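One protein chain is absent from this view; the other protein chains keep their places.
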Amino acid sequence: MGPAFYIAAAVAVISTLMVITRYNIMHALLYLIVSLLSIAVVFYLYGAPFMAALEVIIYAGAIMVLIIFFVMMLNLGPQTAGEERMWLQPRIWIGPSILCAALLLELGYLILQPAHATGDIHVVDPKTVGKTLFGPYILAVELAGMLLMAGIVGAYHLGRQKKKITHRFLERTSS
Amino acid sequence: MITSTTAGLTLAGILFTLGLISILIRRNIIFMLVSVEIMLNAAGLAFVVAASRWGQPEGQVMFMFILAMAAAEVSVGLALILQLYHQLKTLDSDEASRMRG
Amino acid sequence: MQWIYLIPALPFLGALILVLFSRAIGKTGVSLIGCGSVGIAALITLIAGGQFIGGGWQQFTLPLWNWLSIGDFNIGITLHLDALSLAFTFVITFVGFLIHLYSTGYMADDPDYARFFACMNLFVGSMLMLVLADNLLLLYLGWEGVGLCSYLLIGFWYKDPANGAAARKAFIVTRVGDTAMAIALFLLVQHTGSLQLSTILARATQLWAQGDPTVTLIAFLLLGGAVGKSAQLPLQTWLPDAMAGPTPVSALIHAATMVTAGVYLIARTNILFILAPAAQATVAIVGAVTLILAGCSAFVQTDIKRVLAYSTISQIGYMFLALGVGAWSAAVFHFITHAFFKALLFMGAGAVIVALHHEQDMFRMGGLRKSLPGVFWVFLTGAASLVAIPFISAGFYSKDQIVWLAWSSANGNIGYWLVAIIGAFITAMYTFRMVFLVFFGEEKTHVHHPPGRSMMIPLYILAVCSTFAGFIELPHTLGHITMLSDLLRPVLPSVPLQFESTGLEWVSQGVAALLSFLGIYIIWRSLYIPFPVGLKEFWKNGWGFDMAYDRIFVRPFVLLARWNRRDMVDKLYTGLAGLTRSFHRAMSATQSGVLRWYIMGIVMGAVLILSVIIWRQYVV
Partner (left out) sequence: MILFLFILILVAGAFLAWLSAVVNKELPRWIALLVLLFELTIAAGIWWQLDEAHRWSSSQWLYTFQQPWMPRFGISFSLAMDGLSLLMLVLTFFLGTLSVLVSWNEIKEKTGFFHFNLLFVLAGITGVFLTMDLFLFYFFWEVMLIPMYFLIGIWGHGNRVYAAFKFFIFTQAGGLLMLLSILGLYFVHAHNAGAYTFSYFDLLNTPMAVETGRWLMLGFLVAFIVKLPAVPFHTWLPDAHTEAPTAGSVVLAGLLLKTGAYGILRFVIPLFPEASHYFAPGVMLIGAIGILYGGKLAYAQTDFKRLVAYTSVSHMGFVLLGAFAFNALAYQGVVMQMITHGISTGALFMIAGSLYERLHTRELGKMGGLWPALPGMGVVTMIFVMASLGLPGLGNFVAEFLILAGSWQAQPWITALATVGLVIATIYSLRIMQKVFFGTSMREYKLPDLSIREGLMLIPLIAAIIWLGLYPQPVIDAVKPGIPLSFQTTTHHQQDVVIHPPK
């Protein structure tokens, strides 16, 4: 692999690390966008330009912006960051990190087995993808469409601000 | 041993693990949602790498489905978080737990 | 002869009527049926006995119906009358009738009059079944039946828990012996394939040589049954406590009839014992030891009925001694005379007890010679017979026959004779200690109601019997009449003697008589023999047997029962259930609702699965 990949990969890993260590959610989201963009580069390097474009447009563009708007809407101030700082004690994160490290090690071990030795990059152009998508996978596309529809309806339903929707049980505990 | 495939997959693994760590250590629900996004993205990366390894379009197709799913998930998830936040006045996921085994 | 089935059937019928219709027939009816059924049975026995002896029968078997028949194993409800069972039947019905008659007076004021007679009738019926049985299983039926009646009657006054305890003790201790006997029955079934007495006895001589281990084991086990029922060592402890029952019960069951069932059993299966010399010698030793031990205990009792109880144990010891030395008919002879005089003594004591308003302590009696002359004379007659006053008492003839044969018979020796003689000496001492304490000296308790006619008539009749019954069998030295042993000869083999000497027999009788008189004289001089107090206590408590059994068997059992009341085995299952429950709790604890723990679980699972995959595929 060329240096482009390694640079992109390094950026992706570092920025993701930053995502998971930030106390301020806005910062974390911005780092995540960086991470997504670098992964888009990796996609491109792996012969999937269309995917790279989608990554930028949908992930970094739409989804992240959605979350950022959401955070802005909730108006999470510095006290949220403070809470985060309080919560992110070493004794909290050290155990899961070790466990996940073990998982990563195992994954790496499996990935790096000699059986995967051949490693040329085949470019798959968007046309082929499109043909496959609307060929054998047409049903899945329909389903994805329905899923998105459900998402829209669900988001609308759940996100509606009703007048007084607090559950009486929760009301009692909060007061 | 480092071929393009293994390198890509390793990157996917690292990213996935990072997402996993994040979801494990965070209590803020929004952060957990973001972590899920990281992990989904890592999985998508693995598909794309595999697609390029075999030269077949299925991997990319899968990535697109993941993308669609992620979009739906985020929209519903954010709506849920909004509700939760309105009711509990906090984003702490542990607060939301009413189950006591 | 066909109607001998009426002999046991009448008392059974009487018991049934008394149970079902006691309210309807009233008290007079109860007395009539209670005494009448036994009385008619006695009459029938007399007639049957007359026919039997007059007709020259040796035995008569009356099959009633088939009880069990499995393949070759047949057992019938079959009655069997021969000389031995005739002798026992006669005593049971005759003495039984007299005691029933006596009871109408003795129990007159008891609210449970009908229940008493029902049990008594049931007892007589069972006892007759026992002695008339043609096979051992039917004998066992009677054997357990009398045990049941003994239990019911000892605990007759059930309101006092002590009586209930005594009753249960009697039943349980005899049941221990019965268990041994049951095993003997199993062995007999296994080896002879039958329980019919005639078959067993006929087959035994073919199957086993003298001293064969199997037959020895069988004889020992039968002996176990016999010592249980007859209150011999080591199962004698129940009899003194059994005195908790009404006095007629003690007279009938615990003196005259039931306790001699062991004697009957051994006499009945004499061939087995002859084939097993070790067992037979044990019978003699058990008898010898028991008669001394019980005599000593009788000597220090204060309760008049307990004196008589120990005396009964001691006298049955004589019978066992006789059986052990092979003097079969002598044992039966002593059984007959003993039934008369011991029933007499018990009922005399009962008359005294009633007269003194249920006072049983001899030290609170005294001087009754004047206030109860009739009772005094009959009691004295009985005592004379028990002590074996020469010539004029029935006990003399029967006991001296045993004493003499203990020495002269083939299985006897001078040691047995010595024991028997010493026993006679002790008997004289304790008997007259009782007589003197009760009837002589000053009057300590006033006589409330002297016994009525229904109580005295049986006493007179028995007094006559216990004087003259001895004349059916006279020793060589005195006329040599052998009516009883002749009658019994077809059933019981005659005694093989190791020597025959009229001179020595005179000596034996003389020594026995002298010792008896000496004993009476000593006790006349001083009622208090200066034994150490500890020894007296030891004797009084029956040589510590009760305490030992209590420590060894009763307490551990009760403790074990109490300790394991909740059944340990159940702990196994409740433990299993508890384990499942705690496992369930542990599992439900993971369902905590904390999202990150769930994810943690997923990660751990993933790590684990991947480890396994790696381990299986690449490492190994």
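Note that the chains take the letters A, B and C in the order they are written out, and that residue 1 is the start of every chain.
One rule holds in what follows: a contact is a pair of C-beta atoms (placed from the backbone, for glycine too) under 8 Å apart; a residue touches a chain by one contact, two chains touch by 3 or more.
These numbers were taken from a predicted model, which means no experiment stands behind them.
Peer 1: Shown chains touched by the missing chain?
Peer 2: If we consider the entire complex, the absent chain touches C.
Peer 1: Can you say which of C:76, C:395 or C:412 touches the chain missing from this structure?
Peer 2: Reading the full complex, the residue touching the unseen chain is C:76.
Peer 1: Looking at the whole complex, which of C:25, C:189 or C:380 touches the chain that is not displayed?
Peer 2: Selected residue, touching the omitted chain: C:189.
Peer 1: Of the residues in chain C, which ones touch the absent chain?
Peer 2: 19, 55-63, 65-74, 76-78, 115, 134, 137, 140-141, 143-145, 148, 151-152, 155, 158-161, 164, 167-168, 171-172, 175-176, 178-179, 182-183, 185-187, 189-190, 192-194, 196, 198-199, 203, 557, 560-562, 564-565, 567, 569-570, 572-573
Rule of thumb we're sticking to: only the chains that are shown with their structure count from here on.
Peer 1: Which word fits how the chains touch one another: line, ring, star, complete or other?
Peer 2: Topology of the interface graph: complete, with all chain pairs in contact.
Peer 1: Between chain pairs B-C and A-B, which one is joined by a greater number of C-beta pairs in contact?
Peer 2: A-B
Peer 1: Distance between chain A and chain C based on Cα centroids, please, to the nearest Å.
Peer 2: 99
Peer 1: Just the number, please: Cα centre separation of chain B and chain C in whole Å.
Peer 2: It comes to 94 Å between the two C-alpha centres.
Peer 1: Give, as an integer number of Å, the spacing between the C-alpha centres of chain B and chain A.
Peer 2: Comparing mean C-alpha positions, chain B is 5 Å from chain A.
Peer 1: Residues touching two or more other chains, restricted to chain C: which are they?
Peer 2: Touching at least two other chains: 596, 600, 603.
Peer 1: Could you pull out the residues of chain A that touch at least 2 other chains?
Peer 2: Chain A, residues with two or more chain partners: 96, 99-100, 103, 107.
Peer 1: Quick one: which bits of chain B touch chain C in the complex? Just the residue numbers, please.
Peer 2: Going through chain B, the ones touching chain C are 20, 23-25, 27, 32, 93-94, 97-101.
Peer 1: Can you name the residues of chain A that touch chain C in the complex?
Peer 2: The contact residues of chain A facing chain C are 96, 99-100, 102-103, 106-107, 109-110, 113.
Peer 1: Touching residues of chain C toward chain A in the complex: what are they?
Peer 2: Within the complex, chain C contacts chain A at residues 596, 600, 603-604, 606-607, 610-611, 613-614, 618.
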